[in-house]
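Provided herewith is a single structure, encoded as C-alpha cells, for subsequent inquiry.
Here the complex is missing one protein chain, while the rest keep their positions.
And then subunit A:
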Amino acid sequence: MTAVPPNGTTPLARREARLAWGLLAPTLTSVALVVVLPLLAIFWISFKPIGLADLRPPAPILRESVLGAGEDLRVEYRLRNSSQDKQVTGVILSDILPEGVALRGDLPAVCTLQGRDLSCDIGTLEGGYNERIIIPLAAEDADRTEALAEASLPNVTGKSDSILTNTTFTLDNFARIFNGAEFWGVLGVTLFYTVFGTVGALGVGLFAALLLNKSFRGQGILRGLYLFPYVAPIIAVAFSWLILFDPFSGSANALLVQMGVTEGAINFFGDRPLALIMVTVFEIWRYFPLSFLFILARMQSIDSDMYEAADMDGASPFQKFWYLSLPQLLGILSVLFLLRFIWTFNKFDDIFLLTGGNAGTRTLTVNVYEQAFAVSNIGAGAAVAVVIFLCLLSFSVFFFKFMSREEGL
C-alpha cells in the first residue's frame, strides 16, 4: 500500500490555525473595539439629529440637605431635571436613614420606609421641573445626625430617552452637508491640497534622493537633517511656520520687504488663494522626507551593472536618468503616490493648526471638526466623516488592485 498525502484539514493544520487565531486575538479585539466599533457608530450617528448638547442624556439631579433642629428637624431632597425640555421617567430615590434617628410624623405619599431603607417613587419628571421631598425626623443628637445624613449618599435613578439610542433617524445631516456650493468648494480644496501636496512631495523627495544618492562624508548627517520636518512634532513645526510667516512680526515678511519684493506685509495664512497654497507648501515641506527616504532606498538597490553598460554605450547623465533610473523607480513612485494620496486626503492636524480651516482652506477632514464642534452639530460632522470613509474605501479598492501587481514595496 502506498502512502497517500492527507487531504482536507489535518489535526496538525487545525492546531496551527487555532494557535494563529489565538495569537491574533488581542490585536483583533483591540482593533474591533477602537476602530470597527467607532466606524459603525459614525454611520449610526450620521443618521441622527444630534448636537453637541445632546451628548449628556437628561438625568435627575439630586441635592440633599438637613434643615432645622430639635422639633423642626427634617431632611430635604431637591430633585431637578438636567434637561429643559425632555422628560425623565421612572425616577426612584433611595437613601439610608442614619442610626439614632426616627421618623417624626408621616412620610410623604410617594415614599416607603423599610427598616432604615428609604425609597421614594417620584415617577415622571418633566423637562425643567423641580421636585421637593421633605422627611421630618426626630434625633437624639442633632449634630451627629447631620454628619450621618451627609455620610450616606442618596441614590437616584431615572430613565430618559437618549437621542443616541432611540430609533429616530433622519437624512437631514446628509442633506445639509451636500446642500449648496459649500460642499463642492470643500471638495475642490481637498482635491487641490491632496493632488498638489502628493505630487509636490514626490517631486521634491525625488530631487533630494538624487542629491544624496552618492557616498560622501557627511551624507549621513545630511540625511538625518533632511528628515527633521517629518520627525519633529507637528504642533512645533506648524507654530514655527506661523511665527515665521506672521503678517505683523514675521521674519519672512520682514525679509521680503527688505529685499524689495513686496511693499506691505503679506498675510500668508489669511488671504484666500495664498493660504491654500501655503498649506500645500507646508504639506510638501513636511512630507518630502518620507518619499525621499523610500526613493533613496530603492535607488540604492538598483544594480550598477546597468549604468556601467550605459556608460560604455555613451549614454549621457540625463539619458541614464530618463531611460534607466526612472523606469526602475516607477514602481515605488506609484505606490508612494497612492499611499501619500490617501494619507494627504486624510490629513487633519496640519491645516487645523495652520489656518483652522479659514481663508478657503477647509478640507473634508477639517469640515468634520468644523461641523461637529464649531457648529455643534455632531450629526453633520458624522455625515462628513461617512463621506470621507466612502472615498477612502474606493481609493483602497484601487490601491489593492494596484498593490497586488506592485508588491515589493
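Simple rule for what comes next: a residue touches a chain if its C-beta (ideal position, glycine included) is under 8 Å from a C-beta of that chain, and two chains touch if they have at least 3 such contacts; residues count from 1.
Rule of thumb we're sticking to: contacts and distances are computed from a predicted model.
Protein name for the hidden chain, per its UniProt entry and selected from "ATP synthase subunit b", "Carbohydrate ABC transporter permease", "(Fe-S)-binding protein" or "Formylglycine-generating enzyme family protein": "Carbohydrate ABC transporter permease".
The omitted chain makes contact with just one of the residues A:P49, A:G127, A:P229 or A:G270: A:P229.
Only one residue in the set A:L255, A:M306 or A:L330 touches the chain that does not appear here, and it is A:L255. Between the chain not shown and the residues A:E126, A:E308 or A:D349, the one that touches is A:D349.
Although one chain is not drawn, its touching partners on subunit A can still be listed: residues 13, 16-17, 19-21, 23-24, 26-27, 30-31, 33-35, 37-39, 41-42, 45, 55-56, 164, 207-208, 210-211, 220, 222-237, 239-241, 243-244, 246, 248-251, 253-255, 258-260, 285-287, 290, 293-294, 297, 314, 316-318, 335, 339-340, 342-349, 352-353, 365, 368-369, 372, 378, 381-382, 385, 388-389, 392, 395-396, 400, 409.
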